[in-house]
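On to chain A.
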Amino acid sequence: MSYPILSTVIFLPLAGALVIFLIKRSNESLIKWTALVLSLLTFAVSLPLFTGFDKTTADMQFRETYQWVPSWGINYALGVDGISVLFVLLSTLLTVLCVTVSWNSIKDRTKEFFAALLLIEGSMVGVFCSLDLFLFYIFWEAMLIPMYLLIGVWGGPNRVYAAIKFFLYTLVGSLLMLIGIIVLYFNTGRSFDVLQMMTTNYPYHLQLLLFWAFFAAFAVKVPMFPVHTWLPDAHTEAPTAGSVILAGILIKMGAYGFLRFSMPILPEASREMAPLMMVLSVIGIIYGGLICLGQTDIKRLIAYSSVSHMGFVTLGIFALNIQGVQGGILQMINHGIVTGALFLSIGIIYDRTHTRQIADYGGVATVLPVYAAFFMVFTLSSIGLPGTNGFVGEFLILLGGFTASNVLGVFAATGIIIGAAYMLWLYQRVFFLDVNPKVRSYKDMNLREVLTLLPLLLLVLWIGIYPNTFLSFMDASVQHLVQRVNTAGQPQMAQQIIEVIR
Partner candidate 1 sequence: MLPKIFFGYFAVVMVVLSLLIVTRKNPVHSVLWMLALFFHIAGLYLFLNAEFLAAVQVILYAGAILVLFLFVVMMLNLKEEVMGERFGKEWPVGISIGAFILVLFFFTINKFSQGPTGQYTIERIKAETHTKAIGSVLYTEFLLPFEIASLILLIAIVGAIVLAKKTK
Partner candidate 2 sequence: MNSADFIALLPLIVPALASVVLLLLITFSRSHAVSVLFTLGSLLLSFLLLFVAGGGTPRRVTPLFIMDAYSLFFIGLLFIAGIVVAVMSSRYLGERSMERGEYYVLLLLATLGASVLAAGSHFASFFAGLEILSVSLYTLIAYRRNDDRGNEAGLKYLILAAASSSFLLFGMALVYAQTGSMDFFQLAEGGRVPDLTVVLSAGLLLITVGVGFKLAVVPFHLWTPDVYEGAPAPVAAFIATSSKGAIFALLMRYFSLMDLQRFPAVWYGIAGIAVASMLIGNLLALRQNNLKRILAYSSIAHMGYLLVAVLAGGTVAKTAVGYYLAAYFATMLGAFGVIAFLSGEEGDAENLEAYRGMAWSRPWTAGVFVAMLLSLAGIPLTAGFIGKFYVVAAGAGAALWIPLIVLVAGSTIGLYYYLRIVAVLYGRVPEGEGGAVTGFPGRVLGMTGGILLTVLTFALLWLGVYPAPLIRILQATVARLVP
């Protein structure tokens, strides 16, 4: 590699945001085109991660390390492994789609909107690539501000409340994590190096405390069951692009945090807490699903479905076996694609009707047939129909979940049924039944909108039919991770036995 790919992927959008800031406000089309070109360019730059990734190793790749604050041992350290590489790609892809879907729907303050979008992209990628906890924390927090503005300025009627709620929830968690990070720093011989932490063994009671400190930050982001209440508000009030980024990537950062930090750094505590985490996940699955059945607002419904789906993800992750973790990661990607696509679709119809109430729709399939077809595929994928990506992910998770606990596996499986119920019922109410006079006069999707949804449609089918392309990325890394979680802290003997068995 001749150029630092990861740094480029992080800083290109940031530079783009600056460029957009310097363009005159009145020149809207230049602003939009700059944003589009830059996000496309970023996506293109990130593609070598896909092609040049060495799938045989669990080591970090594309590494960059520079000293940053030597007196604290802080480095600017980047790198990706099989767990994070796909999220980087997902981030760059979804940003492009966010730009195109917002093309006409953002009417005022376009300049700030696209600048904020690119700022978010840069910091999201930064979160997934950081190999230094301090750097990670900076990116983790830096993303909040543009996100706050995205919701608070371009959102729905209740936007300020939703934005502040989102920020406060996240910040409490983050600050507790910050204390955890600092404690970790002192116990790692004054280093923020994640890789070094992954090989250090910390005392058990310390691990337990740190686990909860990190849990505070990650669980809020995921969001796991008791701390999920910010999500429906934020998703519902956010503009389409904001919802897509929230659902597609932002909430994945929580689960990613568990995978990257909690589990390998604090393996014993993770093992000990796994049953509790799984129970919380299953509660989230069922609770989120049941709430969905009662929603009258499309966006809110999809938002609650995220609670349910992310429950599957954390269930898989904390099953602590290879199938579960792989399924969890794949399901995160899937959820990013599908929920992103669903929010994009809702955005497309909302641009026409300016209503999100299910009661205002009906018979959309006869008026906008192409749109209905797209929505159908995403709905089926969300349910987990075989042949779509949702099936592969949920299947792996359930496999892992059953291996870990039969009872929880059964409960989680009922979640799928509830999921099918609310998604199909939604589809019926919106697309079939009598044509609602309010939607009669609308045109079907234009080329820009089709092009926005098409890549996601292709991905849904690709992962659904041939998931191996993506699973093969994470094989080595997941194996390494699961081994670390399950063997760390055990007597040497047990490790040797496991070696022999393998």
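Here is the rule we go by: a contact is a pair of C-beta atoms (placed from the backbone, for glycine too) under 8 Å apart; a residue touches a chain by one contact, two chains touch by 3 or more; residues count from 1.
On how the list was made: all candidates are chains of the complex that A comes from, given by their letters.
Keep in mind it's a predicted model, so treat the numbers as computed, not measured.
> Given that all of 1 or 2 sit in the same complex as chain A, name the one that actually touches it.
2
> So in the complex, the part of chain A that touches candidate 2 is made up of which residues?
Of all residues in chain A, those touching candidate 2 are 21, 68-72, 108-109, 112, 137-139, 141-142, 144-145, 148-149, 152-153, 160, 163-164, 167-168, 171-172, 175-176, 178-179, 182-183, 185-186.
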